[in-house]
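One protein chain omitted, others in place.
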Amino acid sequence: MRLLRYIGKRLLHLVPVLLGVTVLVFFISHAIPGDPARMMAGQKASREAVENLRRSMGLDRPLHEQYLRYMKGLLHGDLGRSVRSQRPVVEDLKDFFPATLELTLASMTLCLVVGLPLGILSAVRRNRPLDHASRVFSVCGVSMPVFWLGLMLLLLFYRNLQWLPGSGRLDVGLDPPASVTGLYLVDALLEGNRPVFLNALSHIILPAFCLSYVYLAVITRIVRSSMIAVMEQDYVTTARANGISEPVVILKHCLKNSLIPTVTIAGLSVGELLGGAILTETIFGWPGMGKYVVDSVNFLDFPAIMGFTLVVSLSYVLINLAVDVIYAFLNPQIRY
Amino acid sequence: MPSSTPRSGTDPTGGWRRFREEHAWQIREFFFTLHLLRRNPSAVAGFVIICSMVFLALAAPWVAPYDPIRISLSERLSPPSWHHLFGTDELGRDLFSRVLYGARISLRIGLLVVGIAGGLGTILGAVAGYVGGKTDDVIMRCLDIVLSFPSLVLAMALAAALGPSLRNAILAVAFVMIPKFARLVRGEALAVRERPFIAAAKVSGASHTWIVFHHVIPNCLSSVIVLGTLVVGETILIASSLSFIGLGAQPPTPEWGAMISVGRKFLMDQWWYATFPGLFILVTVIGFNIFGDALRDVLDPRIRR
């Protein structure tokens, strides 16, 4: 019950941030030097069409009136109309959202499954070979151009070794599973469709690894450093002095404490994941929002770009709200 | 007029001596930092990488065997050889030369962005931290909004709105980086504000502007340098990503991200095209990252020594 109140309070704090996000996106799309009507209409539209659009968009009005109008549209789920597809941007994003969600979730799972144990082991075996190896791995991760990593993975696993497929979510000719969640892996499991599941799995491995690498590096580092800080605490000595075995000391007494700083950093670094999705999806022909926005960039389709920016930033803010809740859950010293 | 005294500043050695006397502590601190850096292997490795990249960038016109935009259709898409160390591209241009010239572009982007964002961010943060109150609130809330966008996403939207060009990409990335500096400096300025020499300066009638520029900002400088080093690396990554999706440098500019973007079309048969520019991005960014981390360790008073 208190947790609910805490969430409510956090949501209230969120309102100004969300407003700010919309203001900034509004400014980028309406007040940047250049002609917003021209941008909205697309480079190829005729002069008359641009003038008509200007009037119909109310761009001859003062800025604050325009903003109110824009907000009203937003609250009704109106992000404008894509120049390229001639459909409402919201509809487009809805179509592409599940693929991005699937890829992001797969990457996060990978990070937790690999990054957490790797960080813990590096901390426990500090300055031993494994720790050095994981440090090199992390430094490369945070310095890696995601798009180049994707290309190199394609070169190695698709072209040279031919182990894994190189693009899309499924082989051409396979029908996607009946859509329940929109995530092929989950839907295929629900359907009990083994070949589709395995095929979808083989398609997601490369992009998920590519996307997760940067994030993995960040998580491994923060887990390692916070574990090391916690392992020097008195209560860890107390636990050992009470005869508690080393695995329990590490996994119970140290881990929960070290997760407290970890979740904060993990939440903030989700930004890397969301940005990286743009590049990863483009490289692997993954039909998600990231690929959609890059295609829109090449077409200078502004409503689509701004819609994407807004949706992704809102997700980022909400993810960090969730992180705050997890934080409060882990840390009893937070009074909520 | 009597002859000038040694302290008047017209005598260069006297001025230097006075400077040395007044700043003896800072000078000792500086040399101690250098000493610690020399003993830190990753600092040395990072420094060597950065220096090599700067050297290659500066010396590109002399080191590069070919003109980076010279087209030679007879040699198009030839694999790496002694003539063309990294092979050639679809117009027969020498990739090794292009990659070297690319270092100039990427390092310039890094420096410009850190210059703009570091400068503006430091001033904003110092003002917010020093003045406090409403000003602080307004500045920090605005910067929080910028921070609630993933950096690449906001940079992309800005660059797209400004129009695809290298200059606009630099502006976009700089805008995204401002809050990082501002938040850091604000935190330090809050601490500096309480130090006795600020009160002393106020008593002696110094203006607020003077205090911000002569006391607050100099005291935050070492952390700004650390962050600046790390941000150079991040900037090179984001800027090349923008170029890769078509929003930064435009062909035929030999920018690494733009080269990879074209090289991608030839990935399956001409592996060298996309590989070498990316390798240079990776190595350069590693250099800045490990040097920045080492610098932070060395300057951090808690783990110093």
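First chain written, first letter: the chains are A and B, and each begins at residue 1.
Basically, contacts are C-beta pairs under 8 Å (C-beta built on N, C-alpha and C of every residue); 3 or more make two chains touch, one makes a residue touch a chain.
The criterion applied here is as follows: contacts and distances are computed from a predicted model.
Selecting from "TonB-dependent receptor", "Peptide/nickel transport system ATP-binding protein", "Carbon-nitrogen hydrolase" or "Carbohydrate ABC transporter membrane protein 1, CUT1 family", the unshown chain of this assembly corresponds to "Peptide/nickel transport system ATP-binding protein" (UniProt protein name). The chain not shown here makes contact, within the complete complex, with A. The chain that is not drawn here is touched, among residues A:Ala45, A:Met71 or A:Ile244, by A:Ile244.
Only one of A:Glu48, A:Asp175 or A:Asp234 touches the absent chain when the whole complex is considered: A:Asp234. The chain not displayed touches subunit A at residues 233-235, 237-245, 253, 256-257, 260, 330-333.
The definition used in the following text is that only the chains that are shown with their structure count from here on.
By the touch rule above, subunit B contacts subunit A in their complex via residues 141-142, 144-146, 148-154, 156-158, 160-163, 233, 237, 240-241, 244-247, 257, 260, 263-264, 267-268, 271, 274-275, 277-279, 281-282, 285-286, 289-290.
Those residues of subunit A whose C-beta lies close enough to touch subunit B in the complex are 16-17, 20-21, 23-25, 28-29, 32-34, 39, 139-140, 142-148, 151-152, 154-155, 159, 270-272, 274-276, 278-279, 282-283, 293-294, 297-298, 300, 302, 305-306, 308-309, 312-313, 316-317, 320.
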